[in-house]
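Every protein chain of the complex appears in place save one, which is left out.
Each chain gets a letter, A and B, in the order it is written, and its residues are counted from 1.
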Amino acid sequence: MEHSSEVKTMGTELGKYKTCVSARSTNKEILKKSQDGGIVTQLFAYALEEGIIDGAIVAGQSDEPYRPRPFIATTVEELMTSRGTRYNISPNVSWIKEATRSFGLDKIGIVGTPCQMQAVRKGQLYPVGLRDVPDKIALAVGIFCMENFPYQSIKQLVEDHAGVKMESVKKMDIGKGKFWVYTERGAVVQLPLKVTHKYEQPGCHVCLDYVANLSDVSTGSVGSPDGWSTVFVRTKKGDDIWGKAIAAGCFETKPIEQVKPGLELVSKLANEKITKNQKTVEERATFGVNKALRNPYISPK
Amino acid sequence: MSKIVEISPTTRHEGHSKLVLKVDDAGIIERGDWLSITPVRGVEKLAINKTMDQVPKIASRVCGICPIAHTLAGIESMEGSIRCEIPQDAKLLRIVLQCANRLHSIALHNILILPDFYIPGTDTKVNPFTPEEPVRSVAKRIQRLREIGQTIGEIAGGECIHPSNPRVGGMYKACTPRAVNKMYDLAKEGLTLAHEQMEFMLAVINNMRKRDWVEVGGKQIPLPKTLGFHNQGVMAAHPVYASSNLDENPGWDPKRWTDVRPWDWYMGEGEVSLADPSYPIGGTSPVGTKVNPQMEACTGVPLYDGAPVEVGPRARLVTFKNFDEKGTWGQHIARQLEYTDSLYAMIKALDEYNPSGKVLADNIPQGDGSLGWAANEAPRGCDVHLAKVKDGRVLWYEMLVPTTWNFPTCSRALAGAPWQVAEMVVRGYDPCVSCATHMIVVDEDKKIVAQKLIQ
Partner (left out) sequence: MADKIKAGHVHMSGCTGCEVAIADNYGGLLTLLDKYVDWVYDLTLADVRHIPKMDVALVEGSVCIQDKLSVQEIKETREKSAVVVALGGCACYGNITRFGRGGQPNQPQHESYLPIGDLIKVDVYIPGCAPTPQMIRNVCVAAYLLLKGTKEQQELAKKFLTPLMQLADRSTSACGCDLMYDVINQGLCMGCGSCAAACPVRAITHEYGKPNVNREMCIKCGACYAQCPRSFFNFDVITEFEAILELFDGALK
């Protein structure tokens, strides 16, 4: 068990972290329907059972296939219904206050993309409309994210480009430079990422965070072998919970240095994203004729 | 010969108000005018043609101390107009919310009035913010009681300052069993603290009523045993919650209500002829200051059965529990008695509440312009909202808020007291002046009734 309190950084592209490992859940039931190593589900399940959190805001099911809806899981059974990645937006932060109100939560778990982790931390430091929420964020788990898609984009990619009905999709994945669609009947369609680019959510193009730098624990498939996930443990809270979960036997881990493709790939993709989007941010400054588009990193004006 | 003293602004209550007092040679008030000088934000007029869903949200924002009362009275006046019955579990959540607000408000009022009172057995007044004991423990207990009230309000109501969960037709969200348990546990903790705090306050108040004098600005001012006594009636619509036109036996009757303008009620032009720079802190208005309560008053004068009435905790206890204490001390005592009442009522509602029950009416009519009203028993008294809704929009809206009822009554109750203790009488009403910005066109007949009454 690698467990150190000093902060390592490979470069700012990976944010601050205390530990980085390759991991997967030891629970077969969780792995069965998870995207990769079942990290998010396993960590929340452990935290729920131990009372570290009393509920988790996750991307739940809605009345349309692969269209997520924020959902507050307060039991492991409820958590199990929301495994897997949906590649379009679940406004999980929209429930962060309600969780402390009609749901009565005191210790919230929340999973989200890097931008949602940014929203959570801004909300804690500048809780303009989030009364009594800041001290109730018990575990914020971030997921690696290159970009996200509007629901309609996913629909067009799956139904038009891949020629698969949304209802028959078993799993979607982005990896190895491709967008993958797996069907219930075993067929696999892969689309080159250049097809997907135009469908990306525009707001993603100014995002300067790939590996959810502001989460307590962040995770994603990149850097680890199939069926495993790369995990960054970032904060004191994250370190504490991760350490306990490891001690409780929730995860198998391997040192990140010993797996392929390893941290180098994570770093490479993070740098690609940041460089590309930094350029977008800069281009916005001269977008019109002596007229700029807004830059939220400079001011709210 | 009588002289005029002006205390402006008055302090340690919500909003902007002032006192214009006509006193005799001994400084005893012959006639007192207590009036709001808070600008009139005109909520009733801006409400016209807005949606029935938005208006109660705006109405909530006339007061941040009792926003729950205004939200609920606003919503229930809309529901009264469109004739919408809400599910029982929504009603129960509203009762929880109501009681939570009352708990926090009583505790807040404790902080505001304590500087007028003495630590029993001493000649030291209470500074609620001193770090010294025994006061610090009391201040912490007050803040914990407020925290309990506000937290429960937040869970049941979405927010405690301007609740977001209530809506026309019921509530947006039901509370989960976990949320209910949390509120229940908080209420239980609150009950123990409320008993202690009530006992403490009663001791402090009873100590005060035995005193012959009170120190104000370095002078010993005699304290009359009849401080704040008046001969007006009381008005209360419900012991805890509210009544509306949808009730089988309504606790309030719009036909008994009329209004006069301050023009008919308050003093006319005058000039300050007595000033005391030692009055804490900053003195009274200097001699020569022009006063004109008739013109300056920002509220109207509502009457019930043609006379001003007192509303508030004392009014509730007199109406429903044969309470017989009078005046300022009576008001203070009644308010402390409501500490535990509000928690018992809350616990009862939580016991009855079913987390899987529905909280929104299946059918929410859009209204045909009929009159609806709701009389909510806010912490500081009966808060009546009246509305006419047609096609989902508000045609007409009126708010008869507690302090508006109390302004004229309290003005009467000032007579006979030394002017230096006038603010203590005012604070007995726990005024909320920002709310009190109402006035309606007067029926000519009723106007004559009111004028006679003044003479």
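Please note the rule applied: contacts are C-beta pairs under 8 Å (C-beta built on N, C-alpha and C of every residue); 3 or more make two chains touch, one makes a residue touch a chain.
Treat the numbers as computed from the prediction; the structure is a model and nothing was measured.
S.K.: Of the chains you can see, which ones touch the chain that is left out?
M.R.: A, B
S.K.: Just name the one of A:24, A:83 or A:97 that touches the chain not displayed here.
M.R.: Answer from the full complex: A:97 touches the omitted chain.
S.K.: Can you say which of B:81, B:98 or B:150 touches the chain missing from this structure?
M.R.: That would be B:150, which touches the missing chain.
S.K.: In the whole complex, not just what's shown, which of A:20, A:58 or A:115 touches the removed chain?
M.R.: Missing-chain contact among the listed residues: A:115.
S.K.: Looking at B:29, B:62 or B:424, which makes contact with the chain not pictured?
M.R.: If we include the chain that is not displayed, B:62 is the one touching it.
S.K.: I need the residue numbers on subunit B that touch the omitted chain, in ascending order.
M.R.: Touching the missing chain: residues 8-9, 11-16, 37-46, 50-51, 53-54, 57-58, 61-65, 67, 108, 111-112, 115, 129, 131, 136, 139-140, 143-144, 146-147, 150, 158-162, 164, 172, 261-262, 280-283, 297-300, 432, 434, 437-441.
S.K.: What does the interface between subunit A and the hidden chain look like in terms of residue numbers?
M.R.: Counting only subunit A, the missing chain is touched by 15-16, 67, 70, 88-89, 91-98, 112-113, 115-116, 118-119, 121-135, 148, 150-152, 201-208, 213-214, 235-236, 293-294, 296-297, 299-301.
One rule holds for everything that comes next: only the chains that are shown with their structure count from here on.
S.K.: For subunit B, which residues are in contact with subunit A within the complex?
M.R.: 151, 154-155, 158-159, 165, 173-176, 178-183
S.K.: Could you pull out which subunit A residues touch subunit B in their complex?
M.R.: Residue positions touching the partner: 54-55, 74, 98, 100-106, 131-132.
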